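Notes to accompany the following structure.
Note that one protein chain of the assembly has been removed; the remaining protein chains are unaltered in position.
Order as written gives the chain letters A and B; numbering starts at 1 within each chain.
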Amino acid sequence: MGLFDATFFVAMVGFTVPLLWATLGELISERSGVLNIGIEGMVIIGAFAAFYVAWATGSPWVGILAGVGAGVLTGAIMAFLSINARANQIIVGLGLYITAGGVAAFAFQQLFTGSDQATAPHLDKLRIPVLADIPLVGKGLFDQTALVYLAYLAVPAVYLLLFRTRWGLVVRAAGEAPEAVEASGSSVPKARWTALLAAGVGGGLAGAALTVGSLGVFSENVSAGRGFLAIAAVLFGRWRPFGALGACLVFGGAEALQLRLQAAGDIPPEAWVVLGVAAVLIVGWPLLHGSRDPARIFSSIGLALVAAFLAIAQPAINLPSQFWLMFPYVLVLLVLAGLVGRSRVPKALGVPYESS
Amino acid sequence: MPDGSPEVTQGGRQAAPALRLDRVSKRFGAVVANDEVSFAVARGSVHALLGENGAGKSTLMNLVFGLLHPDQGTIEVGGEPVTIAGPREARERGIGMVHQHFKLVGDMTVLENIVLSQGGMGLVGLELGPLRERLTDLSSRFNLEVDPEATIEALSVGQQQRVEILKLLVGGAEILILDEPTAVLTPAEWSGLAAILRRLVAEGRTVVFISHKLGEIFDVADRCTVLRDGAVVGTREIAGTDKAELARLMVGRDVALRVEREHLPAGEEILAVEGLRVAAGARDAVAEISFTVHAGEVLGVAGVDGNGQAELVEALSGNRRFDGSVRLLGERLAPGSKTAHDPRIGVIPEDRHRDGVALELSVADNLMMRRFDQPGFARFGFRRQAAVREHSRRLIEEFGIRTPSPAQPLGRLSGGNQQKVVLARELDRGPRLLIAAQPTRGLDIGAMEFVYGRIAEFKRSGGATLLISTELEEVMSLSDRIAVMVGGRFVAILDNAEATLDRVGSLMAGVEERAAA
Partner (left out) sequence: MSALGLDRERLTGSLGALASSLAVAAAALLIMLALIAIIGYSPTATASAFIDGAFGGSHQLAATVMVMIPLVLIGLAWILASSARQINLGLEGQVLMGGLGATLAGTNLDGLAAAPHLALTVIAGALAGAIWALLPAILYVLRDVSVLLSSFMLNFIGALLIAYLIRGPLKNPGGLGLIESSPIDLDALWPKLGTSGLRWDVMLIPAAVLALTVVQHLTTVGFRLRLISASESAAQHMGISTKRIAASALLCSGALAGIAGSSLVLDSFTGSLTENFASGYGFIGIAVALLARNSPVGCIASALLFAALQQGGALVETRVGVPSASVEVAQGMVIILVALSGLVLLKVSRNRPEAALVPEIDGTV
């Protein structure tokens, strides 16, 4: 029974998609210059709102709308505090994260105390014929809920929004050179407001995906830091939409892998191969873009050789699940240290804008 | 005209001026930036706004551009009074501005920047195709060649400026305002820009040009309005005036007699620089400079801002890496922060607020910032408060620093007094070499004369001074020898006797080539 079978891909997509929603939202926000630490709060409160409204109305879709609404509301509060009130972005984000988490937990405890586990109606999986029959990945990719399919569309949509519309141009400029935006007559606060509202949509959808889009249950730990992981994914994906997709796939894959390996015993050869390929891709990515750095070439070859050796030798080792879960954060550290190519941080990220 | 400026005529009869300001005023709290400014700009002409740093020129033009709003007065465009609420309205009125610090997005392309400048935040496409065509057309018409797909960061400063001008032209600007356009250009690039401006004007556009450099104004302008301390002191036709008159208007008194310069016999060699090279990114900001400064002498460095002066100061004061040999009193100095601690060098930095003082800290703290961990002021890591107080009391008295108490935060002091604190602190250590960069920038007359007096006193006591200033008159009054810095090189080092305003000015413009003295 292979490690990377259909079940693996189902789990991987399941982990990736909620993260992807939050990542896309955070991406837009950071591109406009706002480091939105409150994204975790948006996910939690989106999750609860979706859960509660779906439970109360009996309709998962109404619940999803509520989740989006809650996320957007949080985004609006974040926007007002950090843009209009010029409060420090980090502090406000932190405060919103704690408050939103508290509100969601409070409401959950208040409304659902009691021993019965409340379940809200959740989305059914929609199977796409033909495509779902593709071996290995078919079930994972094409036998999923509507929120998953929406996420597939969201990535290119965000790309088009950011890079092919005026709105996207202004938003990106607001995060790089806000003075240029102001001189053109457009409003930096407006650009950042819309970006934060978009982040709220992403966070809300992420939360909805975790409850209504999954099993329809809510717990106070339903997000488990996914919002913060989204911040890591934005960084890892170099602030680009398709990079964000790649980052979320890597992170989601690591989480799914960790689950499988718990039961698998020693690390099987196919895992080494996949890890090796992933490592070489990550380290060697700049080589595909014209870099000729010898250190990079050596390390890529070295990693490939090590992975091949491990796949053949099959040493009897297994990493505890926690170490697999650490991978996303370690990867981000590597990116920050510049070992994975140079990162281009939006210049105005985190800096409140004072108009002249 | 009521303000003494000549009537604006075109083709023999009076036409509505492209732009007219009538008693425009603007204050920021207690500071009056513009005081009832009135003048008119004729269509199809180049009109210069002349004034020293801080005279209110940029503020005034930002009022026209809509980034700021006037408290009083009217602005007329084409004879019609207008209210310009923001850059978008300015653009609709045909007004565009190129700021001193470019408003460009570094990691976007030229084309994207131009699209951005058109405004609009809708969910609509970018339509780069038609724009690219317009761009190519305008580029060739006005000699503003630039690659539309190039990233701004990859362009030279001169090319970036072209992008800024193209932004205005694409936007259909009839009135182009340029704020200190030559602050970042080489002399060669300036001739290029001057030609472009003449071309624009020949096609009927109007250019308003802010500067504090006389030479450039005489190069391209038809008319010039002189501002001083926020108010108009006169408007003149360039053809009917000369540099001396404009200079006099700008400063308000006869410039040349500001300071009595003593000529002292040259003492020992204090600073010897050979082959100094300072890199700034890909290019060399300072390219192989050699010079000496002796005790009892002031070596002035004249030049247009942006020709490597800042880098030169940073390298010598220990804040930047350099190649080449720098010897202080015969001893080689290593590049790096050790020099910053060297008590033999005193530095008055160019950007006093950012680099020279800590506005939040007290006057006393600022006065002993150089020595806070020295034995007299600290013991076992603890500061000796009594010593700090005594030290500051002494310096406050000696330098006449006006402050209610030594514990007053420095930010509350006037600019002149803040500079006194810097001077006091630097001179207090008894340095042999004083590096003074733009020492009188932003100071009133009284403070300026104090600074000049201290520099003269330092010189008399045997100190060596390296004076770097963009104020040509200042350099020429104070310096015994004058080096002219162009493009990171000293194109000449002249004795004060041989340095006339015209000669130095021409050297700065890159006109004459002479081997360094």
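Basically, a contact is a pair of C-beta atoms (placed from the backbone, for glycine too) under 8 Å apart; a residue touches a chain by one contact, two chains touch by 3 or more.
Quantities reported herein were computed from a predicted structural model and do not represent experimental measurements.
Peer 1: Under the definition given at the start, what are the shown partners of the omitted chain?
Peer 2: Touched by the chain not displayed, across the whole complex: A, B.
Peer 1: Which one, B:Ala188, B:Ala334 or B:Ala407, makes contact with the chain that was left out?
Peer 2: B:Ala407
Peer 1: Decide which residue listed in B:Ser317, B:Thr465 or B:Ser479 touches the omitted chain of the complex.
Peer 2: Of the candidates B:Ser317, B:Thr465 or B:Ser479, B:Ser317 is in touch with the missing chain.
Peer 1: Any idea which of B:Glu269, B:Asp355 or B:Glu390 touches the chain not displayed?
Peer 2: Checking the options B:Glu269, B:Asp355 or B:Glu390, the one contacting the hidden chain is B:Asp355.
Peer 1: For the chain not shown, which residue from A:Ala118, A:Val217, A:Leu287 or A:Leu325 touches it across the whole complex?
Peer 2: A:Leu325
Peer 1: Since one chain isn't shown, list which residues of chain A touch it in the complete complex.
Peer 2: These residues of chain A touch the chain that is not shown: 35, 81, 85-92, 94-106, 108-110, 113, 220, 225, 228-229, 231-232, 235, 320, 322-323, 325-326, 329-330, 332-333, 336-338, 345, 349-352.
Peer 1: List the chain B residues touching the unshown chain?
Peer 2: Against the missing chain, chain B presents residues 317-319, 337-341, 347, 349, 351, 354-362, 365, 369-370, 372-373, 378, 381-383, 385, 389, 405, 407-409, 412.
Convention: only the chains that are shown with their structure count from here on.
Peer 1: Approximately how many whole Å separate the CA-defined centres of chain A and chain B?
Peer 2: 47
Peer 1: Which bits of chain B are touching chain A when the two form their complex?
Peer 2: 62, 66-68, 86-91, 97, 99, 101, 103-108, 112-113, 115-126
Peer 1: What part of chain A is in contact with chain B in the complex they form?
Peer 2: Of all residues in chain A, those touching chain B are 161, 164-167, 169-170, 172-173, 176-177, 179-187, 190-191, 194, 344, 347, 356.
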